[in-house]
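My questions all concern the structure below.
The complex appears here without one of its protein chains, the remainder shown in place.
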Amino acid sequence: MFEAKIIKGEILKKAIEAIKDLIQEATLDCSENGISLQAMDTSHVSLVSLLLRSEGFETYRCDRNINLGLNVVSVSKILKCLGSNDSLTMKAADSNDTISFLIESSNESELSEFEIKLMDIEGDHLGIPDTEYKCIVKMPSAKLQKICKEMSQMGEAITITVAKDGVTFVSTGDIGNGKTTLHQNSSADKENEGVTIEMTEPVSMTYSLRYFNMFAKAAPLSPIVSLSLTENVPAVVEFLIDDIGYIRYYLAPKIEDDE
Amino acid sequence: MFEAKIIKGEILKKAIEAIKDLIQEATLDCSENGISLQAMDTSHVSLVSLLLRSEGFETYRCDRNINLGLNVVSVSKILKCLGSNDSLTMKAADSNDTISFLIESSNESELSEFEIKLMDIEGDHLGIPDTEYKCIVKMPSAKLQKICKEMSQMGEAITITVAKDGVTFVSTGDIGNGKTTLHQNSSADKENEGVTIEMTEPVSMTYSLRYFNMFAKAAPLSPIVSLSLTENVPAVVEFLIDDIGYIRYYLAPKIEDDE
Partner (left out) sequence: MFEAKIIKGEILKKAIEAIKDLIQEATLDCSENGISLQAMDTSHVSLVSLLLRSEGFETYRCDRNINLGLNVVSVSKILKCLGSNDSLTMKAADSNDTISFLIESSNESELSEFEIKLMDIEGDHLGIPDTEYKCIVKMPSAKLQKICKEMSQMGEAITITVAKDGVTFVSTGDIGNGKTTLHQNSSADKENEGVTIEMTEPVSMTYSLRYFNMFAKAAPLSPIVSLSLTENVPAVVEFLIDDIGYIRYYLAPKIEDDE
């Protein structure tokens, strides 16, 4: 028996929105510690990793480890029905091949229950090696989203260059080029608006803008995003989800020959 | 001579929006008592009936009964020009084959007049038998609209089951099924948010969701909708329009074999 209730049901809605352009089928790995999901995108270029710890749920019960194979589009359709004050309960019986989503309005006058079939999904669990990154940039997630969208007007790749005093995003295409510079300002007026840089040495690497745009869709989950970069190693784009967990995207840089 | 002025011109705009997906041509039957419209939808599956009583108009004059055949799309285009504080006057001369719509802003600095040609529309006036319904559910119209939209994610039909303590909406499709339950709570905190059920015996019937979605477009006309249901008899979905009239939709339930 697996049953987990989260008061802010919107968190799951936003998490599904943040992965549904990348992956169409996904397995929720449920254990007593929480729910995790790890999958390569459909084109096997990037990796997404989601964790929701059991402590973050209102109630959480997982009698034995269970893998729930989901059609992401179907789940997304269901969670579209979830309002900003609704709670969400997920339920799966051990013996059953369905999962139920219960959506409850805060005043409890309305209860919706959606039941969908589980899928058999084959997938290797990929080990992600621990890496010490040379640069970690923390910045407002809305700003990353805006910059990626703007740079998409110019080209298809984004070069991120991190130096002590700031981070620069550059994109070049047929009509010209665009460049945005953010200066480090940890003491910004408002919380969550600052840019902070931790680095051991400068890094400058180029990534696919298309993927960065898809990662930036997680911005509603967190006001802050952190970019962990090292040369010739996949970048990590991480959004912390309240105190319940995180969503992380891994994307290898473009090699010169690609461009 | 027919001439009728309504201060809240928006009522007519919303009424036209509420029928334009169902019917393309409609006859306004104007008499000294008011304006009525009754028509089968284009597929001859549902029936819509609109009444606007003469007392609800600012000024109303109808010298003799007159039937005004209208292209609903043309009228909809014209009424799109009507702002939320504009009044509307409809005018038709007995001898003429046009109808005029005068739109006046509340400060009277702007006056727009649209004249369109009347159409000859053949149509039988259908008698609607008086029926005692076994269940009458009153609920917020926005909630009906939301539920119909949500259920459309799952399937093409909606089963409405009314019992003493609540009403349940169920839809089943390929990816699974959805169910929403509303509990009776006549003493809801805010007016127009409660759900009330009057019933002599329980009813459970299945209807086309596509039509329910089209009926739900009348939600802007009224905060409350009432569903009158009896087994194997067309359901009535009614929205009262202020104190001027109503719009009612009739839809036969699906027979088992249909599904």
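When the chains are written out, they are named A and B in that same order, and each has its own residue count from 1.
Following the convention adopted for this analysis, a contact is a pair of C-beta atoms (placed from the backbone, for glycine too) under 8 Å apart; a residue touches a chain by one contact, two chains touch by 3 or more.
Here the structure is a predicted model, which means the values were calculated and not measured.
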Exercise for the section: Return the single residue from A:Lys117, A:Lys143 or A:Lys254 that touches the missing chain. Expected result: A:Lys143
Handout entry: Candidate in contact with the missing chain, chosen from A:Leu182, A:Met205, A:Ala218 or A:Val236
Key = A:Leu182
Completion exercise
Considering the complete complex, of B:Lys77, B:His125 or B:His183, the missing chain is touched by B:Lys77
Problem - Hidden-chain contact residue, picked from the options B:Arg64, B:Lys117 or B:His183 - result: B:Lys117
Handout entry: Listed residues A:Asn85, A:Asn107 or A:Gln153, member touching the removed chain
Key = A:Gln153
Exercise for the section: In the full complex, which bits of chain A touch the chain not displayed? Write them out. Expected result: 143, 146-147, 150, 153-154, 175-183, 185, 188-189, 193, 195
Problem - Interface residues of chain B (partner: the chain not displayed) - result: 71, 74, 77-78, 80-81, 98, 107, 109-117
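The definition used in the following text is that only the chains that are shown with their structure count from here on.
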Practice task
Let me have the rounded angstrom distance from the C-alpha centre of chain A over to the C-alpha centre of chain B, please.
Solution key: 44
